[in-house]
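A protein chain is absent from this complex, but the other protein chains hold their places.
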Amino acid sequence: MGSFVLRKVGAALIVLFLSSILVFLGVRALPGDPAIALGGENRDPAVLAQIRHDYGLDRPVPIQYVHWIGHALRGDLGTDSRGLSVAHTIVVKLPITLELASLSVLLGVLIGIPVGIISAVRRGKLSDYTSTTTALVALSVPHFWLGLMMILVFAVNLHWLPAGDYVSVSHPLQNLRHMLMPAIVLGTGLAAVLARQMRSAMLESLGTDYIRTARAKGLSEWSVVCKHALRNSLITVTTVIGLQLGALISGAVITEAIFSIAGFGRLTVESIQQRDYALIQGIVLVAASGYVLVNLAVDLAYSFLNPRIRVAGSRA
Amino acid sequence: MSYVELATVNPRAGRRRLLRKRLLRRPLAVAGLVVALAFAILAVFANQIAPYSYRATDFNAILVHHSSKHLLGTDPLGHDIWSQIVFGARASMEAGVLSTLLALAIAVPIGLVAGYYRGWIDPVIARLTDVLLAFPFLILAVGLAAILGASLRNAILALGIGAVPGLIRIARGEALALREEDYVRAAIANGARDTTILFRHILPNMMSTLIVQATVTIPLAIIGEAVLSFLGLGVQPPATSWGVQLNAAQDYLTEAPRLAVYPGVAIVIASLAFNLLGDGLRDVLDPRTQR
Partner (left out) sequence: MSTTTRVRSALGAVVAIALTLALVAVATASTGQRSSVAAPAAGQTLTIGLAEEPDALDPTLARTFVGRIVFLSFCEKLYDINAKLDIVPQLAASLPKVSGDGKTVTIKLRKGIKFNDGTPFNAAAVKTSLERHKGLAKSARASELTPLDSVTTAGSSTVVLHLSAPFAPLTSLLADRSGMILSPQALNGGGAFASNPVCVGPFSFVSRTAGDRIVFKKSSLYYAKSKVKLAGIVYRIINEPSAMAANLRSHDIDVADRLASTNLPAIKRDSSLSVIKATTLGYQGLTINIGNKTGLRNPYSNVGTPLAKHRGLREALELSLDRKVINKVVFGGTVLPDCSPVSPVQKFWRDPKLKCPGRNIARAKQLVAQSGERTPIAIKVMIATDTVAARLGQVIQSEAQDAGFNVQLVPTEFTTSLNRADAGQFDVFAVGFSGRVDPDGTNYGFVHTGGSLNDSGYSSARVDRLMDAARTNTNAKKRRALYNQAFAIVLQDRPLIYLYHPQNFTGVSKKVKGVRVYGDGLIRAAFASK
């Protein structure tokens, strides 16, 4: 037991370490002198040299790395080019993107699951045909284009919904109004995948012997569908979401750009474009760490539930 | 990259004639095939099909609505929009097909090695794949574009690399499963060399899964290229792609929304075509799903 945990934690630490080095070197591979980025219109060489010194950019790279990672482990990710704390900026912005992702997931589930169930139950009929085709079309639509079209129709022409910006959750109604279109944009693709997966999972299980027996025994069609719908939903939803979380974050970047939401995704793109080293490093480190740690937690938790995995050892 | 669906395909699928017949019985898949081919033709013969060069500007005819000289009108610099769409098809198809091929070329060998040999190399590959996966695809693409510069070629590179981890997992899973098949075990017992087994038994039987996966990855890459160009990280003007056109259309969203509609619709139709085709292929190659 102990050795298993140790091995898993060790693996996670290795990945974290490699990721942090990749981030660090990747950021330094960006062309363009960051001192100039921090310099604005003024390119006086004495000022630039001073900037380099203040940000430690004139020290050897390994030393810069050690310095950075040492502080990072203590929760200090440094300050960005505006003099604001990187850690604070991330803590403020990350929940916004996570909220967007969660709302999108919610929408995707609320739309995708029922559609998938209905099209499985009414297989071959018109409603099945239309829903599967709609799902496929939804998968083929670039979400940023969908966003642009929605802004055009609902914000610019109809004035029903705001064109963007984020209102804090402390004003829940306004917050939801602003998040509605972005969540729809991001959630559509997820809904489509869920609908398709749900449908095929339902079809598979509805065709099994177990069901035939249940029907033969006289159980109502409704209870058969319900029981199976419930069970398949949970499995399908969690599977798909688990796989799509990364894609969701990627999609959030564009959605945030179009709807002018100052979230984590957009922060990342802007910081890269502005060569804000400290910010880029902090952001990507947090994102990578989050992913790795969640996976680790899940691995460990699962091993407690199923001792057989511990013995087998290797990843499935 | 976006939604990757795993295909479960029986490696002992039927012969080609049977496949073609089954495919042809699915009108949607056929439609997808026809449209995809149409786009491919547009892409290859763009110079012949498009009435104007993609660089032909006309400053006296900017933002024209449909006219006899311009089927879909002109854009803010006087380019003929229909010609732009045709040349955009070329960039998008290049991005879609080449990046998918690149990803397959990298991922399949790695996945094969990991799934077939296992041992110590499997966990190492798994760790490295994890590191790659820990970076959201778009961040990777932005970073690559910033380091290597923005161009179609680098966008293809970024898209290809982004698709690699997912494809490694699929290839690995297939290799793992195929390894346990009777005929493979028999071959091993008979003392066949590794390379023979890999190339004669395992790889050919992965083909159907890989083909389906490739067909489904192409539209993702097309959309991915549009995203990158939309962010200014892919194709650079005066070269054009649908993403570039969408990016330029943003400024005119209220004045001339049609500038955003045309390339968007083109992307939707092209992606839909490949998705329909991929769906059809998946159904055809997997006898388990009865439709």
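The letters A and B name the chains in turn, as written, and every chain counts its residues from 1.
Assume a contact is a pair of C-beta atoms (placed from the backbone, for glycine too) under 8 Å apart; a residue touches a chain by one contact, two chains touch by 3 or more.
Computed from a predicted structure; not experimentally measured.
Remark: the omitted chain is touched by one listed residue; of A:72, A:247, A:267 or A:285 this is A:267. Only one of the listed residues, A:110, A:226 or A:297, touches the absent chain: A:297.
In the complete complex, the residue from B:81, B:113, B:132 or B:150 that touches the missing chain is B:150. What chain B contributes to its contact with the hidden chain is residues 6, 55, 57, 59, 62, 76-78, 146, 150, 232, 236-238, 247-248, 250-255. Annotation for chain A: contacts to the undisplayed chain at residues 31-34, 36-47, 50-51, 54, 80-84, 89, 91-96, 98-99, 101-102, 151, 155-156, 159, 162-166, 168-170, 234-235, 237-243, 245, 257-260, 262, 266-267, 270, 273-275, 290, 294-295, 297-299, 301-302, 305-306, 309, 316.
Please note the rule applied: only the chains that are shown with their structure count from here on.
Across the interface of their complex, chain A is touched by residues 1-5, 28, 118, 122-123, 126-128, 130-131, 133-139, 142-143, 146-147, 219, 223, 226-227, 230-231, 246, 250, 253-254, 257, 260-261, 264, 267-269, 271-272, 275-276, 279, 289 of chain B.
Taken in their complex, chain A has these residues touching chain B: 11, 14-15, 18-19, 22, 26, 29-31, 133, 136-137, 139-142, 144-145, 148-149, 151-152, 156, 189-190, 192-193, 196-197, 200, 203, 243-244, 246-247, 249-251, 253-254, 257, 265, 268-269, 272-273, 284, 287-288, 291-292, 295, 314-315.
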